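Omission of a single protein chain aside, the complex is shown with its protein chains in their original locations.
Take a look at chain A:
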Amino acid sequence: MAIYNLKINGKTQEIDVAPDTPVLWVLRDHAKLTGTKYGCGIGQCGACTIHIDGTAMRSCSLPVSSVGDKAITTIEGLSEAGDHPLQEAWVEHDVPQCGYCQAGQIMNAASLLKNNPSPSDADIDAAMNGNICRCGTYLRIKSAIKTASQKMG
């Protein structure tokens, strides 16, 4: 076990875990932040997407020891009042069905918009392809990203 001082959603938390523990489980089991989801554990589905210094990463494949003092942002910390333009667009477009994949989709989309404020359809496809939605909400996700992009731009 080792002690880590992690910056999670703007607050520093001391967490005592084995160095190889994926950030996903640190968040869910130790920080009790369950918005970040487990879907595959091998970097294939995107359900566990978080931001490390603003960039989308798969938390299931990221050992806690590699984070250092970089800022971790989860869906709970994406915006203070749950009003990030993407979150609002998600509600407006009624994107979720079961909803399980959506935190990962939103986090991935937020990272996309940060790097590319007005992405084309092809840009969205390329950036979002690692995020699976078994319910098949892809078209609505695309529309919601475009709406958010317009609002932010």
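Keep this in mind: a residue touches a chain if its C-beta (ideal position, glycine included) is under 8 Å from a C-beta of that chain, and two chains touch if they have at least 3 such contacts; residues count from 1.
Going forward, contacts and distances are computed from a predicted model.
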Can you pick, from "Putative hemin transport system permease protein HrtB", "Isoquinoline 1-oxidoreductase", "Cell division protein FtsX" or "S-adenosyl methyltransferase", the UniProt name of the chain not shown?
"Isoquinoline 1-oxidoreductase"
Please give every residue of chain A in contact with the chain that is not shown.
1, 17-18, 20-22, 25, 28-30, 32-42, 44-45, 47, 74-76, 78, 82, 86-87, 90-91, 94-103, 106, 121, 124-126, 128-142
